[in-house]
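With one protein chain held back, the other chains of the complex are shown just where they sit.
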Amino acid sequence: MAEIILDGVSKRFPDGAQAVSEVHLTVADGEFVILVGPSGCGKSTTLNMVAGLEDITDGELRIDGERMNERAPKDRDIAMVFQSYALYPHMSVRENMAFPLRLAKAPEATVRAKVEDTARVLDLTEHLDRRPAHLSGGQRQRVAMGRAIVRSPKAFLMDEPLSNLDAKLRGQMRTALSRLQKRLGTTTVYVTHDQTEAMTLGDRIVVLQAGHVQQIGPPQHLYERPANLFVAGFIGSPSMNFLPATVQDGALATPIGDLPLTDRVRRLLADADAPRQLIAGVRPEHFEDAALVDEHRRAEGLCYTAVVDVLESLGSEKYAHFPLEGERASSRQLADLAAVTGSADVPAGGPGAALVTRLSADTRAREGAELTVWCDPDRVLLFDPAEGTHLTGER
Amino acid sequence: MTAAPAEPRPAARPRAPRSEGRKAERRLGWLLCAPAALVMVAVTGYPILYSVWLSLHRYDLRFPAEQEFVGLANYAVVLTNSYWWTAFGVTVLITVVSVAIELVLGMALAVTMHRTLLARGLVRTVTLVPYGIVTVVAAFSWFYAWTPGTGYLAETVAPGSAPLTERAGSLAIIILAEVWKTTPFMALLLMAGLALVPDDLLRAAAVDGAGAWQRFVKVTLPVMKPAILVALLFRTLDAFRVFDNIFILTAGANDTSSVSMITYSNLIRGLNLGIGSTMSVLIFLAVAAIAFVFVKLFGTAAPGGDARGGGR
Partner (left out) sequence: MSLSNVPVGRRKAAWAFVNTVVVVYALTPVLWIASLSFKTRETMTDGHFVPREWTLAHYADIFRTDAFLRALVNSIGIALIATFIAVVLATMAAYAVARLDFPGKRALIGVSLLIAMFPQISLVTPLFTIERALGLFDTWPGLILPYITFALPLAIYTLSAFFREIPWELEKAAKMDGATPAQAFRKVIAPLAAPGVFTTAILVFIFCWNDFLFAISLTSSEASRTVPAALSFFTGSSQFEDPTGTISAAAVVITVPIVVFVLLFQRRIVAGLTSGAVKG
């Protein structure tokens, strides 16, 4: 059990590349913290620095108040699960799990008992004498977990432990992992590029981009009040719609119509000294088929009518896509986001942006037909295009 | 974009080992490579320079006192000598013919090893026998096989004649011995290339309407071209050094000497180091020219590629 503190931890590689810049993070005892971000954002490097597999260039790492910077990995008493599982191919499952205990010179009886206990918890008992090569992906993953928990370390570090599993198994393992962590109550730092995994697993999430922490907070907080365009676009699936918006005549002009500005928003904009050109962000799930909204609420919201060009039915809900006229919202952070998530590579199908809406399964929407969608103006977030900052975060 | 797409892991950056900087890694690298590099340079670098120096001198072990600098005179002697050019012609002939046959046979053998439905292990094991066997042993086997009276081949294929006593027959048998011994090596390199052709690519070609032969010529061969070129390069350079088979089969009789053979004879029987070194340098230049042609003209990816010419 341990508290892990990263105090301004930075990593600069010998070739001068700055991989991680001044990360300040306190992981409380027993907490499950997720480092999430796109490929190359510095999340794995950060984890490796905690592990001791990578030197810390600047700043201090403390575990239970003790400085760890110079300690070898073996003297930090933390266990790690790797993406590739890193099982020793020349050892049986039993030997793999016993390896850390044997290195710690535990008595043979203890080793035996602990390995068998752990195997029972992870449902690996019948595979104990097999080699990793003869196990399925899920079983290998469990062996890797077993090797980490068998010696009851102060903390677990996990580097994308589920990303080599197929989608269905990944979902099941996610739940199992969550349950296991709650039961053991061991401090855990978990790295992933998958925002769904981050949202469902963590007590708190750290969003990293280009070596900088973008935001730290509980999943719901990140979803509702993203600190900037990057976090807003990265968290949530499908992603938030970003629309260019202009403040004029006390309202907000967007490609899907004018939004009234409430007093609260007007005050926040004034306090922030916001420019007239803004970016409005609306999540797909904050739209609804106008026909399904009652008259009263409809009048308070914004209605947009257009021809649906693609309709995707997921059974429980439907996604309606609309082409949008005019410019896309543009911002450096949005460009970064598109580059790292790969959406820049998807053919846009037209010069303008597209609006994605997530509607109730009861909608009568049809492809090629007109549809009116409604959105709740209170759910619209406003961002500063230059800095990417979220302007309407305060309530 | 619906979900964050599965991403590749960040490209592995060259990382310094823990608690040690770049310098330490560099030092360790040099330290580990130094012994191998020293041996290789000492045993090849110095002698080749010495060889160049010798080639510019008159140096005959029978007349050690008459050592003197003669400039390029040795080169003039060798390059105007008809024995040298005969040997050169023989070497080129053996190289070209045997490598060409090996390419075809090797490809067939590679496809067999790669695709056979039965006894794949047996076929591969058996194929390694010619690769592994001592060249001299194989050469004796061929020698006795073609010796009139003693040999099964002499009696059945060419009764009443002695192919090893005439030039054409000797060359044909030398080529046969070379081909037999080194085709497996060629086949193994080609098989490695075949393994690089994804099955999906062949299925795609089949769906696109390509027949078996078209798939081989239009998909398999182009995809494995780098492997073919590397195999050809190494076999060509190796064939150019042909020595063992000629030594046992004909000892260079009837104008069947290769350049290696004639250099050897000159050294051991003639003891003329100046002329011998001149030949050494010329062979080295010829080999360098072959390698250059392969790398420049065909774009063989030499440096990253494979470096085993030690097939014999």
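Residue numbering begins at 1 within each chain, and the chains themselves are lettered A and B in the order written.
Keep in mind that, in the parts below, a contact is a pair of C-beta atoms (placed from the backbone, for glycine too) under 8 Å apart; a residue touches a chain by one contact, two chains touch by 3 or more.
In this text, all values refer to a predicted model and were calculated from it rather than measured experimentally.
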item	value
Candidate in contact with the missing chain, chosen from B:Gly29, B:Pro198 or B:Pro222	B:Gly29
Options B:Leu93, B:Leu202, B:Leu221 or B:Ala253, residue touching the unrepresented chain	B:Leu202
Residue touching the undisplayed chain, where the options are B:Ala76, B:Val96, B:Val134 or B:Val293	B:Val134
Where the missing chain touches chain A, by residue	51-53, 72-74, 78-80, 82, 84, 86, 88-90, 99-100, 103-104, 147, 151, 157
Touching residues on chain B - with respect to the absent chain	14, 25-26, 28-30, 32-33, 35-37, 39-41, 43-44, 46-48, 50-51, 54, 109, 111-112, 115-119, 121-138, 140-142, 144-145, 149-152, 154-155, 180, 184-185, 188-189, 191-193, 195-196, 202, 212-213, 215-216, 226-227, 230-231, 234, 237, 240-241, 243-244, 247-248, 259-260, 263-264, 267-268, 273, 276-277, 279-281, 283-284, 286-287, 291, 301-310, 312
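The criterion applied here is as follows: only the chains that are shown with their structure count from here on.
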item	value
Distance between the centres, which are taken as Cα means, of chain B and chain A, whole angstrom	56
